[in-house]
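What follows is a single structure, and I will ask about it in a moment.
Heads up, one of the protein chains got dropped from this complex, but the rest are sitting where they should.
And then chain A:
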Amino acid sequence: MAAVQVIRSEWTKIRSVASTVWTLSLTVVVTVALGTLISALSRSQYDRMPVRERLSFDPTVISFAGMTLGQLAMIVFGVLVVSNEYGTGTIRVSLAAVPQRGTFLFSKIAVAAALALAVGMVTGFAAFFLGQAMLGSLGTKIGEPGVLRAVIGSGLYMALIAMFSMGVAAMLRSAMLSLGILMPFFFLISNILGNVDATKKIGRYLPDQAGSRIMQVVPRIGDDTPYGPWGGLGIMVLWVIAALAGGYALLRKRDA
């Protein structure tokens, strides 16, 4: 009952601010455009690639290459959905209307996550088909083993990244602080930790490193990752649950 009301209200809120349109359309445009571009470049560079790279050439992953940048817009979306309430003080009005704070927070996140999932799916499929078109003969097909899982997984990944950001923003409350931590983390730090040999063993358990495993179809040579595609997504889900639980615990306890 209360949840239905919050969901309707949140849908109105999310529709009525420009930042939603901007961040989500930026997610689609950046991911698809960059993925298409890199796919086109990969095709022209394929002949000059070392054999080792050619053997692990994964056309699906190539078409999702734009996601590294596109996910940042998704993070901004997730952060703003939650921190807007705190930045403007509407959180007090909202919590006065819905004293059940858990219902409020999770209904709010459900609405934003559903929207992020829809946009993520559109982005994933668009990036995949445009990327494969660019790759031409090097490309793969949606019917190949593991490919559909990877494309749907890319949409799930986007939604989970947004939810993780919402959880972090619910804990930190400030958009500046949340973005200041999340943006460099996902753009730089996580990539460095996940690819440098010394930290790789820990780095691959980070949310985006584990989660992006679902988008791989062709295994890398010498890959010793101890989890599979769904296992990786599961690790990311655990991260999301932890962030949301932290946000809820603080919201429940804290003065609004």
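Simple rule for what comes next: a contact is a pair of C-beta atoms (placed from the backbone, for glycine too) under 8 Å apart; a residue touches a chain by one contact, two chains touch by 3 or more; residues count from 1.
We take it that contacts and distances are computed from a predicted model.
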- Query: Under which of the names "Putative spermidine/putrescine transport system permease protein", "beta-galactosidase", "ABC transporter ATP-binding protein" or "YjbF family lipoprotein" is the non-displayed chain listed in UniProt?
  - Reply: "ABC transporter ATP-binding protein"
- Hey, which of A:Leu41, A:Leu55, A:Ala97 or A:Met176 is the one touching the hidden chain? A:Ala97
- Query: Just one of A:Val17, A:Leu188 or A:Ala242 touches the chain that is missing; which is it?
  - Reply: A:Val17
- Query: List the chain A residues touching the unshown chain?
  - Reply: 1, 5-6, 8-10, 12-13, 15-19, 84, 88-90, 92-100, 255-256
